[in-house]
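Only a part of the assembly is drawn; its chains keep their places, and the rest are absent.
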Amino acid sequence: MFRNTSSLIQPLVFFIIIALLFPFSLPAEGLLLQRIGGGVIWVSAVLATMLSLESMFHSDYQDGTLEQMLIHPRSLSLAMLGKALAHWTATGLILTLFSPLLCVTFNIPSEQIWVLFTGLLLGTPSLTLIGAIGAALTVTLRRGGVLIAIIILPLYIPILIFGAGMLTQVAQGLEVTSQLYALAAILALSITLAPFAIAGALRITIN
Amino acid sequence: MNPITIIWNFLSNTYHRLGSPREFYTISRYTTPVFGALFLVLSLIGTYFGLFVAPADYQQGDSFRILFVHVPVAWMSLFVYVVMATAGAIGLIWRMKMAFVVTICSAPIGAAFTALALMTGSIWGKPIWGTYWVWDARLTSELILLFLYFGIMAVYYAFEDRKTAEKATALLSVVGVVIVPIIHYSVEWWSSLHQGVTVFAEGGPKMPPEMLLPLAFMAFGFMFFYGYALFLSMQNKVLDNERKSGWVRALVNNKEQQS
Amino acid sequence: MPNLKVISANNLSCVRGDNLLFEGVSFDVSEGQCLHVTGPNGCGKTSLLRLISGINQTETGCIKWQGANTNDNSLFLSECAYIAHKEGLKNELTAIENLRYYQQLDGINDELALDDTLAKLKILKCADLLAQQLSFGQRRRLSFARLLIAEFSLWVLDEPFTGIDTDGRELMESLCVNHLKSGGLIIMTHHQTLLDSPLNQYRSELQLGQA
Amino acid sequence: MNWSEFFYMGGYAFEVWTSWGLTLLVLLYFVIMPKQRNAKIKSQIQRQINREQRDQGKTDS
């Protein structure tokens, strides 16, 4: 699955690059970055996931291995769940693990770091699973990348709202349990349903 | 024969007749005008009571009269999505051609209703909240719904092959249906500037009858409008899809010779 | 003979866009037989093979494997291999890694068999080259090698001899004959004649109409 | 009731009438657009039929 370490670090590098563009482009005030840092990290995570998705099935389609998967006796949806989780390990998980370091560079207070970390841990698998549906629907199209974005970003926004919302809550000293439950519920839903949608989408588009 | 069997037979009969493009076309030529007429009658009554009869609100003055378009349109934006997703599921599961047509033809109508809800809502928001737009749960989720409608239309037009496009569109609309409860409950789950659930509130509508009545007329009127507009555009789609078939050619040819 | 493997198609048709490519296509292929699908370019040969192997769904008619419908029939899927124009090779993996990937998909783990198979197709010396670096014929051979790593009964081959040199073609033909002799089935397309090929004696022809 | 007062809408004329007006426009669009499209499709099909009939005429004679 992972040919080499470089494919593992690439989404991470992407994530870091996106996040680091902001310090260069915002007014240099210590407090500003600290206040928006959490949001910036969430946006970077969403973008990094989304961008990595475009290639999730694309080369498989181009070289014909996707067709071979389609006619393999294993359950396609199970295989897709596996593929999505592997993809998540190489994108969402890694960038979640890395996020605390980024938080430190943004001077984000430590109670927020934990919330951000947990939020990303619960949120990024859903991002990948939901995004894979979009990737599967657009795999046969050139310029699928933008269409993926159009399709899946509406579905990402709730996750973003819950995830980034927690940070604002914490900053104001409020509870975040309800948001955590919401993220967990979204995750449960995506794990159970998304694989079927992905498999269905592939069967529809490959012909 | 027992009544359940009769009803069942009737339902399955209509289902199968509506499932065939040709039958649909024939039937819809009678039902469409009926929908249009019902829409006109109901919405004119609603307008009369809403604009002329209902007294001004003691807090909002006359600005509350936006309610009679905003609320029906906002409800329709959700209702159309539910119809669209249901039809999509039916199409995918039972491979019913006409269900896909319902999904695809509903999307622009739903998008228009959503855009209207956003516009009337923000126009209304200016006097009430002092701003056209806030990034609040109800407003944001409704905006997401608009994007979702756009995404669904974009997917349909992205595929060259019609059958693929239909199925892909149906799948996406089924997946996106989660947004509907989110929009509906957004005012309860998050603190929101937007009005809470008023009409379908527990313990009956929290709204005086002189407001509720015209609202109901408008709401049902818009429902029929949706039916009307949907059937018109479905007729076009059916003609377009079946342009090579004999019955469409006969139909067009006859028209031409009569005129 | 209840255990005789047989694939039978009945009244298949295929529509692409507004064009009807073919209709009413029926055939039976049983153990030791090779169905040679012929017809001019664009007549629907590839489309037919994709229907058979289950990538596309039939709209009319049905295809049966041992009497059971092939749709979502995992027994059938595990016995059928499809080799297409797109080779199904990952450019960024080496030849042997590509083969190993397919072996693992089928739940096998046998390094020796990999070398063996590459050797059989005379591409052992390219084992550690990236698929990207292989010549056209070497890629085609590698994709053919996939047939030998698991026990598929039905081989569905779309122009298997394109880009293959004369020796290679004889090699592949003899592999096909071995497969047929040991009770396998083959459905293939090929534009040249097979009359002077060792496959000829097992062959029946299915001619698809004009494009 | 006085018409000018009615149109004045208690000071909310702009809000109320743009909302209602926009809605009306959109509804009209969904009535007019399909009718035009219908005519267009039918004329396309008609032209196709005519063309084929002409072709047939040519080959027959």
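Per-chain numbering from 1; labels A, B, C and D assigned in written order.
Operating definition for what follows: contacts are C-beta pairs under 8 Å (C-beta built on N, C-alpha and C of every residue); 3 or more make two chains touch, one makes a residue touch a chain.
Remember, predicted model here, so these are calculated numbers, not experimental data.
Trainee: With only one chain per type on show, what's the overall stoichiometry?
Mentor: A x2, B x1, C x2, D x1
Quick note on the criterion: only the chains that are shown with their structure count from here on.
Trainee: Mind checking the centre-to-centre distance between subunit B and subunit D? Centres are C-alpha means, answer in whole Å.
Mentor: Computed value for the inter-centroid distance: 18 Å.
Trainee: Using mean CA coordinates as chain centres, what's the gap between subunit A and subunit B in Å?
Mentor: Here subunit A and subunit B have centroids separated by 32 Å.
Trainee: Measuring centre to centre with CA averages, how many angstrom lie between subunit B and subunit C?
Mentor: Those two chain centres are 49 Å apart.
Trainee: Enumerate the residues of subunit A that touch no fewer than two other chains.
Mentor: Only 207 qualify.
Trainee: Which subunit B residues touch at least two other chains?
Mentor: Residues 161.
Trainee: Under the definition above, what is the set of subunit D residues touching subunit B in their complex?
Mentor: 1, 6, 9-12, 15-16, 18-20, 22-23, 26-27, 29-31, 34-35, 37-38, 41-42, 44-46, 48-49
Trainee: Please output the residues of subunit B touching subunit D within their complex, sorted ascending.
Mentor: Within the complex, subunit B contacts subunit D at residues 51-52, 56, 61-63, 65-66, 69-70, 73, 109, 112, 115-116, 119-120, 123-124, 126-127, 225, 228-229, 232-233, 235-236, 239-240, 243, 248-249, 252-253, 255-256.
Trainee: Could you please specify the touching residues of subunit C with respect to subunit A in the complex?
Mentor: 50, 53-56, 74-75, 77-78, 80, 82, 84-93, 102, 105
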